[in-house]
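One structure below.
Only a single protein chain was left out; the remaining protein chains are all shown in position.
Note that the chains are named A and B in the order they appear, and that numbering of residues resets to 1 at the start of each chain.
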Amino acid sequence: MRIKKHPILEFPVKKKIEFYFEDKKLEARDGESIAAALIANNIRIFRFSEKKQRPRGLYCAVGKCASCLMEVDGKPNIMTCITPVKQGMKVKRQKGRGDLI
Amino acid sequence: MIRKVQMAVIGGGPAGLSAAVAAASQGVTVEIFDDNFIPGGQLIKQTHKFFGAKQHLCGTRGMDIAQILLDRCTQHNVIINQQATVTGVYANTLGVLYPDKFEEVEFKSLVVATGASENMIRFVNNELPGIYGAGAIQTLMNVFGIRPAQNVLMVGSGNIGLIVSYQLKQAEVEVECIVEALPQVGGYQVHASKIQRMGIPILTNHTIIRAEGNEQEGVTGAIISEIDKDFRPVPGTEKYLSVDTICLAVGLTPLADLLEQCGCKMTTISELGGRVAVHNHYMQTSRPDVFLAGDVSGIEEAVTATLEGQLAGLAAAKYMNIGNPLIIQNKMNEILIQLNEFRDGPFGEKATYGSQRLLKEYSYE
Partner (left out) sequence: MSEDQNNLNHSTIPEFLTDILPPEERILKRPVAIIECFQEIPCNPCVDSCPQNAISIDEGINRIPQIDYDLCTGCTLCVPKCPGLAIFVVGVDKEDKTKGSVTIPYEFNDLPQIGEEVIGLNRQGKPVTPAVVKKVIVSKITDKTAVITLSLPSEFIHEVRFFKRQSSK
């Protein structure tokens, strides 16, 4: 769901890159956050809570809550809203707290 | 080896950028630390023309103001560290966390311009994916060019709720309605009028009581209800709205934890949005080497954030005995006049009242 035409803004065409979500290859644009890339691909469920396994997604988009934490390249608790997406990155839904080691 | 800077600024929004430029113009070497990977704070997502007077760049779109401030930083050799989250402030050092390292930075003076975080309210299922803060919706739409929703329920009719509703329509997203718990619209009449003439209803004395949804899709709907004067839902007035997204624009709280952690005297003033550091006219806290500016000193707007930033930067230079104290004092006096002029309306009353209370506490020291 990318905006193609906007009355005020111009979105310069950015380089397309590829990343993986749950082992599925998806397209992103260079320079956007992981969270933005996921939402552009219509993915809103980012993780499941620890006790009740309830779904969580993006909330503040500026690194001030902890709703969008995901597992990125094997590391848990990555704030996907303020981390840029990179070519070949492997992003996974986080379950619970994520294992630290 | 600990890196040393004369002045460190936490936060790269209008307040932090302005503080940096003001200090650098007096000869101070300045570094900004901002946790995002795009500098500019809240401004980068404001596509609308700003209010204010000419010297405040009024009539210019927020995102263009960010660029103007960033250019001034470049002119003054201000270094902006991005993806640099300040995790703690100690006697005279900062702890800064980057994606791949941790660093300690020593400072002679510090300006805290961390802005604010968005408030949350209570309703059933309020953590479902598809419920966003207004700032998040703006970031997705206006920074990344992503349409985050098909149709939205907006909660809150302050300026942010009104402006984001307008911006959603500009991105061709439907706004079902705006609910407002108070009996009147919170934001400016001119913003509300823009929304209403597009046919978006503003329902006062209403709130959201429940989000509907599931594990696969997140939000699929919302239940709103009328509320009485004690904010209790009126039974029988519930209404179901089929929306895929709920946007919360229910206020901001200053991000003042670093100030509290580093030992600044704090107080709670609801007019300013919650817990704030006690400070004087020149934005100096009870810790003489620590200054603050912008939303972290009380929720206001970009113009006052910019003016406060300039004050803080100049005051920090003066504190370090850098620059000409007379020139600095004159500049500070001018800025104070502008601040008063800006706040001299009914909408500035809260801020004025809040800062007067702060000043009182400061002078009791």
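Everything that follows uses one rule, which is that a residue touches a chain if its C-beta (ideal position, glycine included) is under 8 Å from a C-beta of that chain, and two chains touch if they have at least 3 such contacts.
Keep in mind the model is a prediction, meaning the values are calculated, not measured.
Although one chain is omitted from the display, it touches the following shown chains in the full assembly: A, B. From the options B:T74, B:Q150 or B:Q184, the residue with contact to the unseen chain in the full assembly is B:Q184.
Shown as candidates are B:T29, B:N119 or B:T204; the residue that touches the absent chain is B:T204. Of the options B:K4, B:R61, B:K265 or B:H281, the residue whose C-beta touches the omitted chain is B:R61. The omitted chain makes contact with chain B at the following residues, 48-54, 58-59, 61, 169-170, 172, 177, 184-185, 188-194, 196-204, 303, 341-348. Against the chain not displayed here, chain A makes contact via residues 5-8.
Assume only the chains that are shown with their structure count from here on.
In this assembly, the C-alpha centroid of chain A lies 24 Å from the C-alpha centroid of chain B. Against chain B, the residues of chain A that register as touching in their complex are 1-3, 6-9, 11, 29, 32-33, 36, 39-40, 44-46, 49, 54-65, 67, 81-84. Within the complex, the chain B residues that touch chain A are 35-37, 47, 61, 83, 85, 99, 117-118, 127-133, 135-136, 139-148, 170-172, 215-218, 255.
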